[in-house]
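Excluded from the complex is one protein chain; the other protein chains are retained at their positions.
Take a look at subunit A:
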């Protein structure tokens, strides 16, 4: 299971290093989001494969349940992040200029 990580650990850079980055060196928000979505999709596929393997008797019950719960948790997180992004967008679009 993916453990909860420090953000600097995920990006492989310390906060100080991140501050000193310039231009294209910066890890764009878009890229981070894209990677996260890709990972969620990958975990989802793994869960599907786990069910197939379970049907063939290659995986035990706890393994397939774990894979499924992992996919579920990832999906819920993804949905909540999406909702937050949309809320933020709406708030900005309503802003008086």
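The rule is short, and it goes like this: a residue touches a chain if its C-beta (ideal position, glycine included) is under 8 Å from a C-beta of that chain, and two chains touch if they have at least 3 such contacts; residues count from 1.
Assume contacts and distances are computed from a predicted model.
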From "NADH-quinone oxidoreductase subunit B", "Glutamyl-tRNA(Gln) amidotransferase subunit A", "Glutamate transport system permease protein" or "Flagellar basal body rod protein FlgB", the hidden chain's UniProt protein name: "Flagellar basal body rod protein FlgB"
Interface residues of subunit A (partner: the chain not displayed): 47-48, 51-52, 55-57, 61, 64-65, 68-69, 71-72, 75-76, 79-80, 82-83
